[in-house]
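Below: one structure, written as structure tokens.
With one protein chain held back, the other chains of the complex are shown just where they sit.
For reference, chains read A and B in written order, and residue numbers begin at 1 within each chain.
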Amino acid sequence: MSFALHPMKEIRIVVQGEHLKFVKELLDRAGATGYTIINNVSGKGLHSFHEGRMLFDDVSSQVIVFTVVPEERVEPILAALGPLFKKHSGTMFVTDVAVSRREHFSSS
Amino acid sequence: MSFALHPMKEIRIVVQGEHLKFVKELLDRAGATGYTIINNVSGKGLHSFHEGRMLFDDVSSQVIVFTVVPEERVEPILAALGPLFKKHSGTMFVTDVAVSRREHFSSS
Partner (left out) sequence: MSFALHPMKEIRIVVQGEHLKFVKELLDRAGATGYTIINNVSGKGLHSFHEGRMLFDDVSSQVIVFTVVPEERVEPILAALGPLFKKHSGTMFVTDVAVSRREHFSSS
């Protein structure tokens, strides 16, 4: 039996927990069919430019949200998340992943 | 000093916690030399077709299991996991990763 794997994109978002609701609603509206949340993540990173680009240390209330979407959904999701990261600390990454069941990641 | 990186595949599995034991035993039998488990993950996604393809919301008892294996192990592992995802909600992803110590990820 041959196993077909379909290329998709994973978007991983690291934000303060207080912004989780916003991110979830945005992903729902953007047509992501699902996401996974890792709670109680800590980290160190740059504040946004808005906040002066200072290092913050050991923030313990972050969450990681990741979702897997078809490539054409990446740009609208990143564009919609952009304003959040202009104001608040956090980051987002895009990675190539493959899935065996493409239909699970497309709501259309 | 030059640092050789060897291409491998990461398989990431998101399942309800009640299926963790099954997944671990399957990975052991499939010759994965190790795996990492992130507990207490929440998420939203599609139920399996078997369950009617309804959205479930904020399930909090999921786990993420990831393992890194040589490419030739990917297909048998996905094939063995397939029946689980036909019956129960959950997903699996395959990603390219590189490791510096190849021998740590091959049991043969």
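As a convention for this text, a contact is a pair of C-beta atoms (placed from the backbone, for glycine too) under 8 Å apart; a residue touches a chain by one contact, two chains touch by 3 or more.
Keep in mind the model is a prediction, meaning the values are calculated, not measured.
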item: Residue among A:Met8, A:Ile38 or A:Val99 that touches the chain left out of view; value: A:Ile38
item: Residues belonging to chain B that touch the chain removed from view; value: 1, 3, 5, 8, 10, 24, 33-39, 68, 95-101, 104
item: In chain A, positions touching the absent partner; value: 14, 38, 40-46, 62, 64, 75, 78-79, 82, 85, 91-96
